[in-house]
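First the structure, then my questions, so here it is.
A protein chain is absent from this complex, but the other protein chains hold their places.
So, chain A:
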């Protein structure tokens, strides 16, 4: 309870030289008792929000940690008990985890790369003035607005079906034999659906980036004799860098949780068992709640590590960009 008071009191006793103090926020003059009282009241009023925030965000995770130390199969209620680190041992020795991790990296990684590339292409096209630009933009965004399960069903039945699918029909026109998408190329199938869904998302972010680029600079470049390719490579792309990084980070966070196309189309076969599908299987097919919770905890830890490395990278880039301008 006294900690905030200490922080408030600190600047007065701070022996730091004046040079470094100017970098800090403007040093506060001594507060009157009334102001301090008002500050304390303000801080007190924040407490309920903090408590609720902690409860809402952290309790499910704490409960998951608790479950991960339990030996708990839904169908064997009698044998529930403390399991120690058994579930974690199963996770790391079972072999499923590493396979699943690599499946997640492959599927998430390729979908992000492909959707950024396609998104960039479409954003460049949409960045020009033409008749019906707004309509075209809306049409292009549609896949992202679709529910993931609906998108997976459309791909399963209308696009990739071996008998009546449009993709196989299109290939047959070109003289290619029908392809058994889910059987022969399960990972590619999932990547196709995800790329289709996330391209518009990437496109939106990159389009915002393109529209924030000043036209004058580009004009100046063309006056100086830079062709479209050179000005794209040397001006537009560096300008877009932070937007691409943001798109990759957000896309990565969303795609790590992908579940629907795998559950609906490939059922985790042929290198498509991502971490979220594996977790679902352990909990709802294996009915091993403890083991599933252990997978969940490991997944969260990994995500935190990856996200914080990615975020730090991103902040570094943002701040260096800021220093340049």
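Of note:
Everything that follows uses one rule, which is that contacts are C-beta pairs under 8 Å (C-beta built on N, C-alpha and C of every residue); 3 or more make two chains touch, one makes a residue touch a chain; residues count from 1.
Note that contacts and distances are computed from a predicted model.
Missing chain, UniProt protein name: "Sorbitol/mannitol transport system substrate-binding protein", from among "Spore germination protein", "Cytochrome-c peroxidase", "Response regulator receiver domain-containing protein" or "Sorbitol/mannitol transport system substrate-binding protein". Among A:44, A:102 or A:212, the one in contact with the hidden chain is A:44.
The omitted chain makes contact with just one of the residues A:78, A:175 or A:225: A:78. On the side of chain A, the interface with the absent chain consists of residues 1, 33, 37, 40-41, 43-45, 47-48, 51-52, 55, 73-78, 156, 160-163, 178, 180-184, 186, 265-270, 273, 281, 284-288, using the contact rule stated above.
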